[in-house]
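Below: one structure in structure tokens.
One protein chain omitted, others in place.
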Amino acid sequence: QTPIAGGTLRISHSTRIATLNVLSLSGPAEYPCIDMIYSGLTRMGLDSQAHPDLATHWEASDDATEFTFHLREGVKFHDGTPFTADDVVATYTAILNPDVPAAARSVLTMVDKIEALDPLTVKFTLKTPFADLPTSTAHANARIISKAALAAPLTELDTKANGTGPFKLDVYDSARMVRLVKNPDYYQPGKPYLDAVEMMLFPDLAAESANFLSGATDVMLTVQQAEFARIAAAAGIEAQRVASGRYVCVVMRQDTKPWDDVRVRKALALATDRELLVEVILEGLGRPAYDSIVPPELGFATEKPVIAYDPEAAKALLAEAGYPDGITATLVASDRPGIRVQTAIALKQSAAAGGFDLTIETMPHDTYLANVWMKNAFYIGYWGMQPTIDATYRLLLTSDASYQDTEWKNAEFDALIDEGRATIDPAKRAEIYAKAQAMELEDVPYIVPFFEDVLTASSDKAESWGVAPISRYFYVEDVWLDKA
Amino acid sequence: MNTSERPVLEVQDYGLTYDTPQGAIEALQSVSLSIAPGETHALVGESGSGKSTLAWAIMRYLPPNARDTGGAIKLSGEHLLDKSPAQMEAVRGRRIAMVFQDPSASLNPAMRMGEQIAEVLIRHRGMTHEQAMAEAEAALARTGIARPAEMLRKYPHEASGGEKQRVGIATAFACNPELIIFDEPTTALDILTAQQILDLFVRLREETGVAALYISHDLGLVARIADRVSVIHQGRIVENGLVHEVFRDPQDAYTRKLMAAVPRPENRIAVADPARGPALMQAQGVSVRYGDTGWLTRVMGRAPAAFYGAQDVSFDLRPGELLGLVGASGSGKSTMAQVLSGLRDFQGSVQFGGRAFEGRRAFDRAYRRDVQIVFQHPDASLNPRQTIGTILSRPLRLYDLCPGDQVASRVRDLLDMVLLPADFAHRYPHQLSGGQKQRIAIARAFAAEPRLVICDEVTAALDVSVQAAVARLLADLQRQSGAACLFITHDLNLIRQLAHRITVMQGGRVVDTFDVADAESPARHSYTRALLNAVPVPTELKGVTAA
Amino acid sequence: MRDFLRNPVGVVGLVLLMIVLVVALFGPWLAPYDPQLFHAPSRLQGPSAEFWLGTDQYGRDLLSRILHGAPSTVFFGLGATALGVGAGSVIGVVAGVAGGKVDSIIMRVLDGFLAMPELLFTLLIVTFLGGGMTQAMLAVAVTFAPGMARIARSAVLSVRTREYVLAAIARGESRMWIVGREVLPNALGPIIVEATIRVSFAIMIGATLGFLGLGAQPPSTEWGLMVSEARQFMFRNPWCVVVPGVAIAITAMGFNLFGDALRDAFDPKRSRS
């Protein structure tokens, strides 16, 4: 089928597009916007690999400390100014500037220097070896902003957007709709097919699905588990279920009793009925996970042994750890998103048989962030999928991880991750990462009950709509409307 | 008057029943009366005797639970009972009009008074709005209002009671009806205004020759204005005839009882004149200011202007004496009662039993025991959540008047003293009638064995016959206890029966004080004279002796 | 009381209230299942012999949850009202009895509080207090207090000028006696009536806060929270929102009808008409 050009794609979403500031935004509906407006040096593909974007190709030094990116020729920003290496340098300088709130900084901490070798070549020099740099440059918040825009007050990035992506910003109304129009100068000839994309805010889930089903919108960005079956069954609708590495985890601080004892953590793992959780919370739209934060989709992921629900074994383990009467604890869950509370409720039920008497404390997200997150000993965490094992572990588990909330600090593990970074040979890396994963399973720093699928849906007319497992890349330039 | 003409109104053997959850109330039973053209027919009877019910029945305006039980009502020969509601609408206001007891309540507060007269003319005489307004002005002018055009534009709350009643009367006369029913049109007005309204009634009746049914419980008043009278008692007409004949020679026992209850100055019921001696109580230059509010209220702009409720008032009371305090409404009588019973701050001084008190806070327990007060409303002066026994025992305990174990027997004595059965001690106030409640309030005052009792219009809320009984009871108690009494009232006839001296107040000041015997003396203040003249002196009743 | 029972509104209110109170007191014992127990295979079912009112998204028995939620819902209403009415009445009585400057200052401050829409006020306070059942209860109480203070004050004022109170003052009774024996017993009527009606408001506001996620927190069986949790599933199983919704309505209605009938019984003018 040959794509047909033209038409307006209406995408519904239920969370606000509060900002277009590509450096700091993090909202689920904000990502598709910047994915359409901006391009990065690299971009994650559906295969979870970094692909060329503004950089056509790149080379790394053997020790993985120097990367040279060759930029695409003839690319223009939406305002017509040409894209050059200076823009790349300006962007990365901003990201690394501690005075600028930038979400991508945490994956680029190893970058020492960025230089423009010529208008179409940029060189990154790293402090420490890092083989996955092209994945870091694909970070959704590391898109290239024009040098001029970075010279202006940064708050202007909130509402104005001058990128090099397939679509240009037309209307920005954070309360209702963001409208993007085709960028005729996009570097992929013939793309995008669509004339315009409208991101329509439906703060009410019921309203969103009703409008989608009635044809008022073409794409439902995120489908709730509860509604997936109904929507999938509807005529003229294609519902997609993308296996992803998004997970809920139970944080247990290991400098605090009783979680300092691995037997207690293992007991809780045994007392977690993963099948039940997947069934009642995810409506079956996910996979049980067995206490590793590394999803099977990532390169170098190992097969994890199944942990069957065995409350009796859990009790026995607890008794062995010195808690024959079980453990009483308060499990904190933020009220957003709802899945945290749901997991807490289900876990309470499931763990009760295993000797855990859990009290659930739900609290507003702001209080949670300020008072509980990274502070409390026992609470529910929720994370999106990272592009690599390295990113996954460095987010949470290495001693210097960005959000080290378990106090599970292990020098050997840290060394393995560092080594993995510096290793370019895949076989060797696989070996290193397998060891690291085994250590994780051994010690159970987190209970990870399941991986949640990414759910999206589109009308039959919207061809090629897709979402990457890391739900931050959307490839809307490939989408076209079949008006027949 | 030509009585051979066909009567304007004929009520024949009419009966009416109210259905209530407690059973049927036969409010009217075989009532008959007839009013000739030009005649004023009075209907007298005590409260609840069915006077208003008869008026509503004639108007065919009855609550849903009312039921005709027979008889006929004819207006100029036409049967009213057979008329449809729509037909009655055309009769009301056009052929039978009505003037109500309370002029403030019977005018629509949200409508200019001109509109309220004019709408009748528009409805019944088919006038245009302009014609009706012109006619309304003329009608109002006939009632003697000084600036009728101005009055038409006023809202009811901007007019005085008398003015409002004139509007009511103008409305009633507007369509030249055949019959006008007056339901106690003067009871809500003060003496002087009532007098004027009565004069107006007499004049308009003469001018128009309209027939009138005049409802009242005031026999003195009836004697002055009516041609014929019907006496109604518990829904039955017990006596009927020409006024002077009925009053000269009442046939029915109930009529006689009613007449005996009419206060007459010459029938003194006061205790013997007390010995002249040093005054028991003296008010000296007492002033009370109302409306002085805090700065905050003033800043918020809610403060009314301040004024004197009583100004530089001086009078005295001798031991054992009964001093009458009279004056128009708002003249400051209650204000003085409140000052003397320590309820209101004042300037000036009060001397009592040789001690001087300057200001409310100076009154001590001994003073408060010596001076007791009885209020106007029997319903409001007893705490509804206490039994009569508790209420009466309170002064005994408070002032330690008798040992704890004798309280109960003393309460029985007190009940006995006010002629009530002893088992009333266990009742609650709402289980008593108005007169009974007032007796309890009086008993409570006398329980303290006071030297002065202040009675603020204690008879005003009571029926005529009950009034007389309460007044007598008071005099008896005074005789037994030797207490002095300050008796505040509107009723000049009553006070002339009861008091030794009378003090007259006007606009917060004392204008006159005199011995009862000197009431008719030409030396009286002009205001006193006006008050005395305004009282309908029941001349026709003179020959009748008290039962 | 006879008046009260003759009034159909009162009878219906009384019956509803009785049911609600019985459920609130004994609900947890009457419940056939543990309210938190998952019956995963029977999720989101309508009423059946096994689950009389159906099940929710976790397969928890709705009847058991309703029965368990009754105490917290009802006592939330009673507690919040008691606190609010208590505090408000004390303030109002103090203002009414003291009069003068104290009165004007108290009233001006209360006017300030009353200048904010009720739910907004509650919302702000509960946000401030951090959400949760107790916090919500406090917030509702704080919201109620100014209005109650006004009512209490006007009740006191209307009684304070009654002649029996004046008689007591003239007699030289102590302040304690006058306030405690003459004024309060007679001012209590309107306060009680208002309190009863407010219980229903409190229950509704409590449920609303639960619904907004600011009141009771999961896995509580508070009814408003139940509706909110199940809302996503309302089209798959309407029972899981209808059941708690109706329960709230019935409870609120019970207090409402009862309060109205009480008002009629206390106010002879209304009851006669």
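Letters A, B and C name the chains as they come in the text, with residue numbers starting at 1 for each one.
Keep in mind that, in the parts below, a contact is a pair of C-beta atoms (placed from the backbone, for glycine too) under 8 Å apart; a residue touches a chain by one contact, two chains touch by 3 or more.
By definition in this document, contacts and distances are computed from a predicted model.
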| item | value |
| --- | --- |
| Protein name (UniProt record) of the chain left out of view, among "Multicomponent K+:H+ antiporter subunit F", "sn-glycerol-3-phosphate transport system permease protein UgpA", "Molybdopterin synthase sulfur carrier subunit" or "Binding-protein-dependent transporters inner membrane component" | "Binding-protein-dependent transporters inner membrane component" |
| Missing chain: touched chains present in the view | A, B, C |
| Residue in contact with the excluded chain [from A:Thr68, A:Asn211, A:Gln240 or A:Thr302] | A:Asn211 |
| Residue among A:Thr8, A:Ser24 or A:Ser464 touching the omitted chain | A:Ser24 |
| Of A:Ser61, A:Thr159 or A:Thr328, the one touching the omitted chain in the full complex | A:Thr159 |
| In subunit A, positions touching the absent partner | 16, 18-21, 24, 26, 98-103, 105-106, 154-155, 158-159, 172, 174-176, 201-204, 206-207, 209-211, 213-214, 230, 336, 364-367, 369-371, 373, 381-383, 402-403 |
| Touching residues on subunit B - with respect to the absent chain | 59, 61, 89-94, 97-98, 100, 102, 105-111, 119-120, 123-124, 155, 157-158, 168, 171, 300-301 |
| Residues belonging to subunit C that touch the chain removed from view | 111-112, 115-120, 122-125, 127-128, 130, 200, 204-205, 207-208, 211-212, 224, 227-228, 231, 234-235, 238, 241-242, 245-246, 248-250, 252-253, 256-257, 270, 273 |
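By our rule, only the chains that are shown with their structure count from here on.
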| item | value |
| --- | --- |
| Category of the chain touch graph - line, ring, star, complete, other | line |
| Nearest-to-centre chain - CA centroid comparison | C |
| Length of the line joining the C-alpha centres of subunit A and subunit C, rounded to whole Å | 46 |
| Inter-centroid spacing, subunit B versus subunit A (mean Cα positions, whole Å) | 88 |
| Geometric centre distance via CA averages, subunit C-subunit B, whole Å | 46 |
| Interface hub residues of subunit C, defined as touching at least two other chains | none |
| For subunit B, residues that touch 2 or more chains besides their own | none |
| Subunit B-touching residues of subunit C, taken from the complex the two chains share | 6, 100-101, 104-105, 108, 162-164, 166-167, 169-173, 181-182, 185-186 |
| List of subunit C residues in touch with subunit A within their complex | 36-38, 40, 43, 57-59, 127, 130-132, 213-214, 217-219, 232-236 |
| Subunit A to subunit C touching residues, read off their complex | 205-206, 224, 226-227, 230, 276, 279-280, 335, 341, 344-346, 348-349, 360-364, 367 |
